[in-house]
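In this view, the complex is presented without one of its protein chains, the others remaining in place.
On to chain A.
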């Protein structure tokens, strides 16, 4: 079962975005984080110090663990940022300014 079923969701048509160049489908109205979770992705950042993978933690914009680079702009909170058609999402390495 999908999480769309309990609320009988009939979303507007899905669109395509990329994660590190790979195409994934996203639903309008979702945040970048929700779209990545739906695509089965749970990490999209590595830490500055030890290069460890991170993804969503608090989910409401407090913890900054879900930072991601979208359309060339690093350090965006994936849990707050709405996903848009054609977004180029990149795994953020460290500060995101070293790429």
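The rule is simple: a residue touches a chain if its C-beta (ideal position, glycine included) is under 8 Å from a C-beta of that chain, and two chains touch if they have at least 3 such contacts; residues count from 1.
Just so it is clear, contacts and distances are computed from a predicted model.
For the chain of the complex excluded from view, the name given in UniProt is "FAD-binding protein" [choices: "FAD-binding protein", "ATP synthase gamma chain", "YCII-related domain-containing protein" or "Phosphate transport system permease protein PstA"].
By the touch rule set out above, chain A reaches the unshown chain at residues 1-12, 27-31, 33-35, 37-38, 42-43, 47-50, 52-65, 67, 73, 76, 79-82.
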